[in-house]
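One protein chain omitted, others in place.
So, subunit A:
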């Protein structure tokens, strides 16, 4: 009798073990924003009023306290296919700013991009997809000022349906985009999309 129950216990442990191994073998991809963080889920701008834009000055450091991001900011140009260049993949804590565009805090749309991961594992913007509306992004600038932004939305786009105008289009106020990879992943073609955080300037320190 007790032998029988022991046998059942062993069988149950074996089943649980198999399930754990199988479930654990499913690839885990970086977090993607929930539908609640998309523009469509609510008003485009919430209560935080837009601050007056600053004069242009290059960014040097970017912080997103809620997801523990504190990274230096390098300058990025464009690749021959006009896609935004990316920081060197080897450095897992480095973001880049599109240097021929608007500086963060100035009137227009400032573009910042960083890796979601590199060969070693998660990188600077791994948790970008967990950001929520109203959370803060701070950018230290070369002029000594810190531009403070609030998140308006976090959306994810398929690579072949990337909305250029929505992401890169110029704004009448000081806006910021933080871009990283996301969506599905296949070994053959890599990440299937981009996660984009939209923010606008609400203050200066």
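What we mean here is this: contacts are C-beta pairs under 8 Å (C-beta built on N, C-alpha and C of every residue); 3 or more make two chains touch, one makes a residue touch a chain; residues count from 1.
Definition applied: contacts and distances are computed from a predicted model.
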Check: UniProt names the one chain left off this complex as which of "Phosphate transport system permease protein PstA", "Integral membrane protein", "FAD-binding oxidoreductase" or "Phenylacetic acid degradation protein"?
Finding: "Integral membrane protein"
Margin query: Out of A:71, A:135 or A:194, which residue would touch the omitted chain in the full complex?
Written below: A:194
Margin query: Contact with the hidden chain only, please: which subunit A residues?
Written below: 3, 6-7, 9-11, 13-14, 16-30, 78, 81-84, 86, 89, 98, 100-101, 111, 113-123, 125-126, 157, 159, 162, 164, 168, 179-182, 185, 187, 190-191, 193-194
